[in-house]
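Left out: one protein chain. Kept in place: all the others.
As written, the chain order gives the labels A and B, with residue 1 at the start of each chain.
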Amino acid sequence: MTSHAWNFMTSFLTYETNKSVVVKSWSVGIINRLVQLLIISYFVGYVFLYERAYQVADTAIESSVITKVKGFGKINSKIMDVADYIHPPQGEGVFSIITNIITTDNQVQGTCPEKDTKFNCSTDEDCEKHLDSNQANGRITGVCNTPVGYCEIEGWCPAEDDKKNTTTMAEFVNFTIFIKNSIRFPLFNVSRGNIQGDNFKCRYDKLTDSFCPIFRVGYILNELQQDVEKLASEGGEIGIKVEWICNLDEALDSCVPRYSFTKLNSPFEKNKVSKGYNFRFAKYYKALDGTDFRTLHKAFAVRFEVMVTGTARKFSLIPTVINVMAALTSIGMGTVLCDLVLLNCIKGAAQYKEKKFEEVSEAMIRAALTPSPGSQLSVK
Amino acid sequence: MTSHAWNFMTSFLTYETNKSVVVKSWSVGIINRLVQLLIISYFVGYVFLYERAYQVADTAIESSVITKVKGFGKINSKIMDVADYIHPPQGEGVFSIITNIITTDNQVQGTCPEKDTKFNCSTDEDCEKHLDSNQANGRITGVCNTPVGYCEIEGWCPAEDDKKNTTTMAEFVNFTIFIKNSIRFPLFNVSRGNIQGDNFKCRYDKLTDSFCPIFRVGYILNELQQDVEKLASEGGEIGIKVEWICNLDEALDSCVPRYSFTKLNSPFEKNKVSKGYNFRFAKYYKALDGTDFRTLHKAFAVRFEVMVTGTARKFSLIPTVINVMAALTSIGMGTVLCDLVLLNCIKGAAQYKEKKFEEVSEAMIRAALTPSPGSQLSVK
Partner (left out) sequence: MTSHAWNFMTSFLTYETNKSVVVKSWSVGIINRLVQLLIISYFVGYVFLYERAYQVADTAIESSVITKVKGFGKINSKIMDVADYIHPPQGEGVFSIITNIITTDNQVQGTCPEKDTKFNCSTDEDCEKHLDSNQANGRITGVCNTPVGYCEIEGWCPAEDDKKNTTTMAEFVNFTIFIKNSIRFPLFNVSRGNIQGDNFKCRYDKLTDSFCPIFRVGYILNELQQDVEKLASEGGEIGIKVEWICNLDEALDSCVPRYSFTKLNSPFEKNKVSKGYNFRFAKYYKALDGTDFRTLHKAFAVRFEVMVTGTARKFSLIPTVINVMAALTSIGMGTVLCDLVLLNCIKGAAQYKEKKFEEVSEAMIRAALTPSPGSQLSVK
């Protein structure tokens, strides 16, 4: 029993290592070392130092944004404050600052001609045809007001006339946007906020105050080289990017946001699609007799979108081991090239081949198995 | 000194290669080549061609969506336009089209019975008990209106009666939804928009016009085989998916969105949870005497959610090298199988073993170290 265990241990506790041929040749030696140097440089320089493949990355950032806008302006000679020009009012990450409004007062339900497309008719059919050809999206069928000779539609009357002259809110460039952003990288359970100190009188400036979370609208528009007047009258879309690039192997304090601005319209610059941004909403009133009437607002606005992205990286054993193993295997693969040179290109290749390879053919094995005198297997 | 350097260079510029045994045997040879073929097929066919493991993927897509709905309809014989039926009005990626409304007019603060649950009482305690058992969520304590014999609650009166008959907005199937979506893959810094040409009279159709960004609501409902009447009266949730699957190794123009539609309610189909979608909002008015009154709206709506997802892939050296190394190592591992066959299964295995392995035991080393005549190490 113990003898068996002993035998087993003896045969188990062995060590198998490859038998190697060491070629002392300058030419092949230089090629060998150069190839190794190249491979090591790639892994150390590119994979580990530049791409930091020893780290694992988390891009699934969790983010919560609250914004607060401050400032006063005038549209059509009416004073507007935050409650008037911000939609929606709750301070979300996506909000619009209304810079221009076309209002249509005292609309009531009834029938009236469309403002911009007075269409002559003699019968109702003319009007229906007209609406169809204009792709009226289910516009309630028009009727012909025969005494006047115009088509009339059912709806809120008078119809909107969006060619009206308006004065836009020029003051909005002086507004400030305060952004409060808290993020979390779930993979590493790291939470961060974008507010560093306690100075809330600062203004963001990419050179002098790049951590200040308060942005002057004019500064942003200037950075994007926006035509302010055009923007105010037609509306537009602007992205405020908050980028968190964090190396969690370093101090957590270096995990700070970087702000940048972008025209969200840029992928559409080649298209003729309306470059502006507007939306309609209504304020509803009740007359003394209980009739509903409303003021329709076609609001041209600058839509700000706070876009938070982030990548956190931290050392992780698994990619490190995988890449180290890939590196070592690659170095091993260097021998493939050197073998090619050694066994084919240089003088004495046949001799090297003879040294590297030992041949065993079935014939030899068969011979060895035949019980003949001198059956010892001998291979030169 | 130079002699030392020379020696060092000579011993440094060497090349070490494994000594191999070449077995010329058809049986093992065939197994060897078959295993290699299998491994190479897996890597070339599955890993590289099918899974494209030579690319790195970015799924952390940045997206900005603006929507615009057009169309007119009638609810309860009142004409509704965009300003009436879209909530919120700003053209966000998530919006609701109201298709049915139960209004409760002229509500003022006071006490009144709950509409649907008139509850007989003789004392206030009866009412409080009733509210508790109904899980009234902090409903302001009811009191017993003794002359009438009903429980009354404090609140906006009259209470809402949501069993009212209403006429839903059938026209909403003709509405159109315009989607403007700009995206960016931050890893590769590639921006794209979903609008190709300048034709804004198109209508999306998966067969004939799959790039058109304007969707007829009826088309979407048809694709999802929705019961339109039920949807209009109870509300519902519909997802419009915009999928960007981009291979950035190809031309950028081939990076286009693919639209599809989905019932967001589908994971809940087995539950008895209310299948519809509704929310309440109020319009506030002031009477001449300054009293506030309101109209409560219980709005049944179709909630559209534009969901943007995307994956961009691009060639990257690191995964390529890792996978090539895994491939080469795998091929090397093929020898493990062949060795098993060679050294155990075929005729002459012992002879092959003798050729492959050279044994060195401690005894032999010890013998070699003993300074005896003929101490040359000889191993058979």
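In this text, contacts are C-beta pairs under 8 Å (C-beta built on N, C-alpha and C of every residue); 3 or more make two chains touch, one makes a residue touch a chain.
None of these values were measured; they are calculated from a predicted model.
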item: Missing-chain contacts mapped onto subunit A; value: 10, 12-26, 59-60, 62, 64, 66, 68, 70-74, 78-79, 81-84, 88-92, 105-106, 171-172, 174-176, 180, 182-183, 186, 191-193, 195, 197-198, 200-201, 283, 285, 288, 317-318, 321-322, 325-326, 328-329, 347-348, 351-352, 354-355, 357-358
item: Touching residues on subunit B - with respect to the absent chain; value: 16, 18-26, 28-33, 46-47, 51, 53, 59-60, 87-88, 94, 96, 109, 135-140, 154-156, 237, 239, 264-268, 271-273, 277, 279-282, 284-286, 288, 290, 294, 296-297, 301, 303, 305, 307, 309, 311, 322-323, 325-326, 329-330, 333, 335, 338-339, 342, 355-362, 364-366, 368-369, 377, 379
